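First the structure, then my questions, so here it is.
All protein chains but one are shown in place.
Just so it is clear, A and B label the chains in written order, and each chain counts residues from 1 on its own.
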Amino acid sequence: MSRESRPEGGLLDAGLEGLSHNFLTGTLEELVKWARSHSVMPATFGLACCAIEMMAAGGPHYDLSRYGMETFRASPRQADLMIVAGRVSQKMAPVLRQIYDQMMEPKWVISMGVCASSGGMFNNYAIVQGVDQIVPVDVYAPGCPPSPETLMHAILTLHQQIRDGELTRRPGHGAGIVIEQVGAPGSTPVALGRN
Amino acid sequence: MTDEAAQDGAGAEGSAATPAPEELFGAPLTRSGGQLVLHPSREQYPLLLRTLHEAGYLSIIDLTGVDYLTHPGRSGLPASVAPERFEVVVNLINHRERARLRLRLQIPADDARLASAIDLYPGTEAMERETFDMFGIEFDGHPDLTRILMPEDWPGHPLRKDYDPGRIPVQFKGAPANR
Partner (left out) sequence: MTTTHDTPTNLAQTDEGAQELTSRDVIAGAERLRELGAVLRLSEAEALDAELAQAPDEETMIINMGPQHPSTHGVLRLMLELQGETVLRCKPVIGYLHTGMERTGETLTYLQGPTNVTRMDYAAPLFTELAFSLTVEKLLDIEVPERAVWIRMLMTEMNRISSHLLFMATNGMDLGAVSMMLYGWREREEALRFLQEVTGLRMNHNYIRPGGVAADLPDGWRDGVLRLLDMLPPRLAEYDTLMTNQPIWRERLQGVGVISAEECLALGVTGPILRSTGYAWDLRRDMPYLAFDEVDFDVVVGSYGDCFDRFAIRLAEIRESMKIVRQCLEKMPKGDYRIQDKKVTPPPRARIDESMEALIHHFKIFTEGFKVPEGEAYVSIESPRGELGCYIVSDGSSNPYRMHVRAPSFVNLQTLPHLMHGNLVADAVAIISSVDPILGEVDR
């Protein structure tokens, strides 16, 4: 519709006829999910080798800011995505869970690299065999370490999940996982998160 | 004594085939692929460190432990040294002479303790804590002998050979299906 033929007064005076552009319709849920998927703010949760690749992904060559992802937040309170980049040790596990609990809903987790996803090659006393035992994971990125391209793919997969998924997912109860160490003499059950 | 002993060691280098046990700084000496290894007793250790410090070995570059529980038999020990379950291995460096020296100390399993080297070599603080954490060898005189790598309430010493290397089983309880 050309400028000349448009009725004067915009939406209020002329109704829908008054609009020529900047016009979208959709369900509220779709719009919220669309907005969410384009402003995911990751927390800097670098642990090991993968953290270097995560930083490289934010660097000039791979340029993560193309996806609206470059603002890595130092405080978990300001972040809604935790990229667990590296192996999670038994000593780090409670810390990781505490940081996850501090993040605001809605929140997502990417498990970056095989160590975070399954313990990788370090199946021993020190490493938690998969971070999904501590926090719920949305996307697993394979590789040791995953190249920045793999991380980007994981992030885009997550964006897709956010757009396609439910709007409200975890109604305020965290993951509700209780972890207990078995077989270790004298150990007490460790309850992580909320019961 | 220091100079004499050093000369002894240097002199013996030419005639390595002699069966007489070599000594350096008053402790039995062996060679492992060209590297000098001393085998002092636990009682000798603090005094030996003082001698070595005066002789120019200013840095302990590495201190670690070995658990020989399942080892089929060591050939590197001199006859006068009785093998024990644990060994503490100390690597010293003499920057001026560009020389290295390794100490292998035998530590019995029923009395796993050793004098701390921290007075002369403050850099052993973290290494001794790590050896304590991993092997349970206690260092007398260490100001802060706590675990360094494992969590504070961890049971056992992971690098001991009778410690299970495998993963610690983790069980899920009451994880609701929320996805």
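Quick notes on this structure:
Throughout what follows, a contact is a pair of C-beta atoms (placed from the backbone, for glycine too) under 8 Å apart; a residue touches a chain by one contact, two chains touch by 3 or more.
Predicted model only: the values in this text are computed from it and were never measured.
Although it is not drawn, the missing chain touches A, B when the whole complex is taken into account. Among A:Leu31, A:Ile52 or A:Leu167, the one in contact with the hidden chain is A:Ile52.
Residue positions on chain A in contact with the hidden chain: 44-49, 51-53, 55-56, 59-61, 72, 74, 76, 86-87, 89-92, 94-95, 97-99, 101-102, 105, 121-127, 144-145, 147, 172, 174, 190-194, in rising order. With the whole complex as reference, residues 32-33, 35, 58-62, 64, 66-67, 71-76, 89, 91, 95, 98, 100, 102, 121-127, 130, 134, 143-144, 146-153, 158-159, 165 of chain B touch the missing chain.
The definition used in the following text is that only the chains that are shown with their structure count from here on.
For this pair, chain A with chain B, the centres built from the Cα atoms lie 46 Å apart. Taken together, the chain B residues at the contact with chain A in this complex read 149-151, 154-156, 158, 163-176, 178-179.
Put simply, chain A touches chain B in their complex at residues 90-91, 119, 123-129, 133, 136, 169-170, 173, 175-187, 195.
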